[in-house]
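Every protein chain of the complex appears in place save one, which is left out.
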Amino acid sequence: MPGFDLAAVLGNPAFRALIVAGVEITLAIFVCSWLLGMSLALVLMVIRLTPSRFGERFVAAYVSYHRNVPTLVQLMLWYFGISTLFPDSAQEWFSDHNGEAIFAIIALGLCQAAFFSEDLRSGLRGVAGGQSEAARALGHSYVGSMRYVILPQAVRNAIPALVNHTVSLFKNSSLAMAIGVAELTHVAREVESRSFRTFEVYAVATVLYLVVSLLLMAVGAALSRHYRLAAAR
Amino acid sequence: MIRFDNVNKWYGDYHALNDITAEVAQGEVVVLCGPSGSGKSTLIRTVNRLEEIRSGQLVVDGFDIHAKSNTARELNRMRSRIGFVFQSFNLFPHLSVLENIAMSPMRVRGVKREEARATATRLLERVGLANKAGSYPAQLSGGQQQRVAIARALAMEPPAMLFDEPTSALDPEMVGEVLAVMRGLADEGMTMMCVTHEMGFAREVADRIWFMDAGRILEAAAPADFFGAPKHPRTQRFLSDLRAH
Partner (left out) sequence: MAALYDILRDNWLLLLIGQYPYGPLGGIAATLILSVLGIALAFPLSVALALARLSPWIALRWPVTALVYAVRGIPLLMIILWTYFLLPILLGHVVSGFATMLCTLVLYEACYLSEVVRAGIEALPKGQGEAARSLGHGYVGRMRFVILPQALFNMLPSMLSQFISTIQDTTLGYVINVQELTFAANQINNQLLTQPFQVFFILAITYFIVCFALTQAARWLERRVTTRRLGTTAPTAIPLPTGEELA
């Protein structure tokens, strides 16, 4: 095997452009699906907090589906399956406007919402029982006690789990390659097949993934240190 | 100020509060004592409707707090006018000490931030914790946390304060500092209902002592009469058990 030659990969402007584009798409998918997932998770939490039994069952079923079906299969079902259920005009629009990326974001976001809502739910359960009583005794309404006392603590409790799932979401962006999205892993394969510099290309992609993952983990650790709620009696 | 009229409460089949009729006058300090399970905590928790009652009437400062017709807003407003101090303090761990005290006047009453913080600082001085304004509850001892909890309740300027075993969760050496704050409140004329086992406090500060057992108030008397010449045999037995150790 010829010696390690990073310049052959990074020095080549065409390859460099491809890799940069791949990173951009990976980050775009990550950020969009995170936002979708978090917003939806908050909606699911609100549904869960209403006294309706149907709401509780619906959210439980939603979470169960997304936890038990592999993420790759969810992606395939959305892109290969559900997309065909749309009217033809919509399908044409999708294929003209990066349909693969859109469906990847939808699938990943919906899946992530399930995990985030479970994290928030455990965070909520971790809030001491006397807290809501103390808030009500001071005259806060239900909404007020949630807003100023319960939810701030629930979110702080949930931060470690939320960070973990955020890192997984970032890694799951690579799954989009299976439905043809030109994210970083897909690009790595492409550059590898054109340059034959498998080791170097994979190394570049690996380092890029690692840097972001470790960065996310470090931010998460800093956040949970800052907001650590030592158990008050 | 606080009037109980034939108040009854059941937990399933268990008659937790049995036809309670009593009154706490304005400026009066009433201590509730009795064996565990007697209903004293339950009774005090009905005053700000943390517990529901099945029948009877409970009027606090002219407001029928258990009326079915109360709206949520009216109930919350009434609650904000009754101070409640918990056995387990229940301070808000995500807020600093100052914020714990200032937050509720701001969010419930709409008090401006500067004014709320000024009041909070003043109350912290009053309970002797002015230097802890920026600390978080987890950094405080039990006695300090409970004093902050009292300041938090006082920030809402209640005409009456309820204490549910405020010193029972404290190490012995910290009980005194909390009782001192409560005594100060009593001296200023605060209407207080207090569930406690601290008989020394009862003897010196209470205007009347209510002895409860099995959901009834068996005896209600001034401390001199209560400790000196208890009428009910159950009271006599309770007091002699206390003295035994």
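Details
A and B label the chains in the order they appear, each numbered from 1.
The rule is short, and it goes like this: a residue touches a chain if its C-beta (ideal position, glycine included) is under 8 Å from a C-beta of that chain, and two chains touch if they have at least 3 such contacts.
This is a predicted model, so every value here is computed, not measured.
Contacts of the undrawn chain with the visible chains, over the full complex, involve A.
Only one of A:V43, A:A90 or A:L214 touches the absent chain when the whole complex is considered: A:L214.
Only one of A:M45, A:V127 or A:A161 touches the absent chain when the whole complex is considered: A:A161. Only one residue from A:A14, A:V46, A:V69 or A:A90 touches the chain missing from this view: A:V69.
Where subunit A meets the chain that is not shown, the touching residues are 1, 64-65, 67-74, 76-77, 80-82, 84-85, 115, 122, 160-161, 164-165, 167-168, 171-175, 177-178, 185, 188-189, 198-199, 202, 205-206, 209-210, 213-214, 217.
Operating definition for what follows: only the chains that are shown with their structure count from here on.
Centres computed as Cα averages put subunit A at a distance of 48 Å from subunit B. Within the complex, the subunit B residues that touch subunit A are 48, 50, 72-73, 76-82, 84, 86, 88-94, 103-104, 107-108, 137-138, 142, 145, 152-153, 156, 169.
Within the complex, the subunit A residues that touch subunit B are 128, 130-131, 133-142, 144, 148-149, 152-153, 156, 227, 229-233.
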